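Note that one protein chain is taken out, while the other chains of the complex remain in position.
Now for chain A:
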């Protein structure tokens, strides 16, 4: 509906043009809604098709579109061309950069204190663990999508491989979480390389489709390989993590008993919270380190211009594979954590929706930005919970918020790139210059 208005907005000014735009939008709305809203069909009592018209609703919808277009157009003319330069005055922007400098440490300190502040609020602790899981997944996918510019729609596959690796190793062989965690990461990285090999020649849309398919293949294999994975029934009775061998339960060997404090089920939640926080921070630390190493620079160079990389003697094949493997490894770690936290996993947890959600977090955060991804995970997962009171309208409000954010900041919340090395002064690079990569 807004497409015609954006097209006509540039040359059009004045009242007639305003009404013309609104009229065109209303016309489009009329065509679209006349069948979707105007006529209601239902199966009657004998199975025959009954229908009745709802012209009142149709008229009000078209009217809303007409009025809305006028308001939008006026707003657009009042604000001027959309863009961060116009929308955000320089004073606020310099203030934001000041905030930006202290935001990350402040957030980290707050996160460390979350279990202390919300000790008795199980819901908030669970939500915090969920947010941190997605922060970690986002940071992992950021290596592939944000740094190397390879659009991966099947990231959930590695999450699933990690989760099932831990679940099966722990239930079948009784191996501890701390042994299985690196194994889960290695196995997921191995699958990342396996996926990487056939798709290396593909770019852009084609790569996205193949990764999407790969994600589905993993899920279907899990569903159908009943003898190993239990199929749709999933794997249950996955051991809970131990504090380096000391279980966190009510027994005499439990951590609470050993420390001589009263047992509380919150201990395990808090342990899980710090566990995922540590894993996420490990992901972050490794990614930040890698960015400043030649491999990380090669990833970013690959995103910027693959042909130039080849002319400089960079092996683009291994560079892409390492990006896939690194991202997959972190996805595997997160999967292992997911399995131990839930105690039960089934293929339902690893649908395409998860991949899409993690990708949305990375894109919303600003590709390549670690802080942006963390904020986006908080906004996406936390925000989704925040709107829970709106019930049926939750998705609608959430979608609107996403659209607004993408209009306001088309390149994500943190829309600039920090250089990895500098001679005199590190200057942030505007996102207009940074490429998104094309596979």
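Methods note: a residue touches a chain if its C-beta (ideal position, glycine included) is under 8 Å from a C-beta of that chain, and two chains touch if they have at least 3 such contacts; residues count from 1.
Going forward, contacts and distances are computed from a predicted model.
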item: Options "Fumarylacetoacetate hydrolase family protein", "Holin-like protein", "CbbQ/NirQ/NorQ/GpvN family protein" or "Amino acid/amide ABC transporter ATP-binding protein 1 (HAAT family)": UniProt name of the undisplayed chain; value: "Amino acid/amide ABC transporter ATP-binding protein 1 (HAAT family)"
item: Contact residue for the chain not shown (choose from A:71, A:228 or A:426); value: A:426
item: Touch criterion as defined above, residue of A:126, A:249 or A:305 at the omitted chain; value: A:305
item: Where the unshown chain meets chain A, residue by residue; value: 286, 289-290, 293-295, 297-298, 300-301, 303-305, 307-316, 322, 417, 419-427, 429-430, 433-435
